[in-house]
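A protein chain is absent from this complex, but the other protein chains hold their places.
What follows is chain A.
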Amino acid sequence: MNVLGSITVLLVCQLIGETIAKVFTLPVPGPVIGMVLLFLGLVIRRGLPTDLDKTATFLLSQLSLLFIPAGVGVVVHAKLIASEWLPISAALVLGTAITIAVTGLTMTALLKLRKGSRQ
């Protein structure tokens, strides 16, 4: 498999995922279903082709770039956000901090519990 083949594999998984999501009207986006399909495919195949690994690693190394076009959409809603800046910024900053704290602490506690019970 070469780079072109790897990109084709990613797109085929996405396309199948999107079709499944549409046909079964699932609330999950096609690419996420595609991710699950590719993951299952790799588990069944029991191996990761080098080129697929390289292509994925390149794509993921630039992942944050891909969010910029959607983020610039902030200009469309600038007025609305400015008029409700306090609840919006509180929900963004505090809400995200609370989520990170709750998730991280819950999982840490359970990982420790598991470790403790095994000893």
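The working rule: a contact is a pair of C-beta atoms (placed from the backbone, for glycine too) under 8 Å apart; a residue touches a chain by one contact, two chains touch by 3 or more; residues count from 1.
Everything that follows uses one rule, which is that contacts and distances are computed from a predicted model.
The unshown chain of the complex is recorded in UniProt as "LrgB family protein", chosen from "ABC-2 type transport system permease protein", "3-oxoacyl-[acyl-carrier-protein] synthase 1", "ABC transporter" or "LrgB family protein".
Counting the whole complex, the residues of chain A in touch with the unshown chain are 7, 10-11, 13-14, 17, 27-32, 34-39, 42-43, 48, 52-53, 55-57, 59-61, 63-78, 80-81, 84, 86-88, 90-108, 110-111, 113-114.
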